[in-house]
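Just one protein chain is left out here, and the rest sit where they should.
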């Protein structure tokens, strides 16, 4: 295992320490239970937004804490959802009197732990709404299964809901925006390599030099199918097609196109994929009005990418453009 | 070779196409010769800043083109410095009447090609100043050799000089700022893995699972020494020590601490390194007043990191904080 | 053989040790169809439980089990944290204020625990989860008690039903948890949660039978 770490069990806390040292103007870090929260929390009268999940997806979620995005983020162990006490304490810390939105990615662990936390917070008199993000078209949607994973749309929802909260919208309205974003967004990912969970010490799966996994999530898990390596253009087509067919997007739609690195894929390759994805979107009659390109929701050092397409209307565009000031996303201020 | 590319010979142009599609509000792309330039170039009366170098270091330099930073960036083939016609055409395109600063990393190829371009531009009546960045303490400085490589300080110099130019300072003054930044900054890097140049198709060097290279540059070249893998804290010490001793920095100095990913190292590990580097700096009596953490000057998908320390004074701090709006660095606007 | 609080603590200690011994094995199973953390998660949780036990060792069985549940909820995370957490919290509810339990008391505490876990996780038999080991183990235990078999033997039958249930998960296509994302590709692999559940029943045999 080749990583810049000390002991596997110290990875999360030492990274938190780094964040604490690096961004005191933006965030504070609470230990035991662990969470990152806005330096100026609680913002009175504003709906607070709390998210969280396993570590290993950086900058998500901790890098998105700050003005215009999250009020708090709860990091679990690597790829392990955080525990209810983290979300409960974070919720109490950032609650500014207008209620708290929990943005939860659809994984059994995240759902169960956030549910417990929400129950506990409500028992303490805090109004909590939870919205579950489940945008991964690689997973068949079904009533009888755990359903689709929450992936790339999470980043977009956190940005957009953060702006809505900043505007002073009510908890109900911010949750509504979140559900709309979730409903209008679709993602799919692929891996060129596995990643290594620090505690496990070896790659989660073995992938021969000429093969790739299509339909992966963000936890280093294998995907839906393994196949021979293909060109960037072919891979981009394989990711875009199920996305385009699923919603379905319609000619004339305005969209945000998000090309994300799984961690180990460098920017130069993302732009090659973006180029093709943009051309496919244009051919489908979609107007790419906004984009995001880079490592924003990652799987440790996994090489690969995911593509997210989010239908936009004027309200969403305005919320996307609104000022944001976090360690990982910053504009307009 | 596992990469999201089509043909090796198309990597640079296809990535440029992606940049063109993605950031039309910020930059334009010129092909044959290839360069990226500010969408609003030339900015009349402002000193223009042109940089460039081999591709494979993204976001450097193309991601730094825009308001408050570079006016143009010339990408060569992967790890191959660009040719003089690129720098000449870029220089002519962005020249706004106040002269052009060439920021050149100290590599024989970059120096020779930029020199030729500067001569040609001067012959066409454009005032050109060149500043060479050579901040890599892993290389012994000597009159008889090619000298030290230009690495991390390049990013900082481009940001700071961009702000100085935006303020309306003269070419002489902007070049002076650049030389000051180069004089006040030191860097050192290390690799956990090699990287693969697309055309070469296999890793530049083989590194056993339990070894690392210390003192690497940014072109996938082996470093000064190979040794057994160590912990993040030990590695950070090995990078910080030569940096601290070289300038030397003095207790009480204000510094900018830049922890950079070589491409394949994820953010969570960078924060672990940042944590230790910050503590070492603090122990040396340095005050870390600004920082930058992320993949900004990379070697394709190489895993590893570099650390850059830049002494700051109030002028440099103000220039660092000044608004910047580029694909890869954005704040204050 | 009444089950005293020392027995409960002995069981928890043995289970912790089994989890520590099988940490890599469980993580390995989770690598194939999950995210390579189940062994690490369970070991972290039960290490914390071991640390907590001395502070409640002089309390009643219900308090001990609830403290285990709370500790797991706060240290494990993932899917298994709230699930095993709920299991122990509910077992604690059923044994509140008890200093000693008959095997039948214990069986009904386990039943309440499993019901709580299933209510939380909404998985059924055949979904390829821990439920596939837990439910057969409970049925075997209840059956053995009803049949009046020797208590040690009852525990052994229960554990072996858990083991069989665990093995039965191999051919299944997962419908719950992370493995469900793999759909057909999840078949052919043993469920990690079912495996840690089997170990829990094996720990009763190891701790309570000679």
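Every chain is named by a letter (A, B and C) in the order it is written, and numbering of its residues begins at 1.
The rule is simple: contacts are C-beta pairs under 8 Å (C-beta built on N, C-alpha and C of every residue); 3 or more make two chains touch, one makes a residue touch a chain.
From a predicted model like this one, the values you see are computed outputs, not experimental measurements.
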Next on the checklist: I'd like the shown chains that the missing chain touches, ordered by label.
Outcome noted: B
Item to check | Residue of B:54, B:185 or B:266 touching the missing chain in the full complex | outcome: B:54
Item to check | From B:6, B:51, B:80 or B:193, residue that would touch the chain that is not displayed | outcome: B:80
Checklist outcome for this item: The one residue from B:1, B:126 or B:200 touching the chain left out of view is B:200
Checklist outcome for this item: Per the touch rule stated above, chain B touches the missing chain via residues 33, 54, 76-85, 107-109, 112-113, 115-116, 136, 138-140, 144-146, 149, 197, 199-200, 204-205, 217, 219-222, 224-225
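One rule holds in what follows: only the chains that are shown with their structure count from here on.
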Checklist entry - How big is the gap, in whole Å, between where the Cα atoms of chain A centre and where those of chain C centre? => result 32
Item to check | Averaged-CA centre spacing for the pair chain C and chain B, given as whole angstrom | outcome: 54
Item to check | Chain centre separation in whole Å, for chain B relative to chain A (CA means) | outcome: 29
Checklist entry - Got the chain A residues that touch at least 2 other chains? => result none
Item to check | Multi-partner residues of chain C (each touching 2 or more other chains) | outcome: none
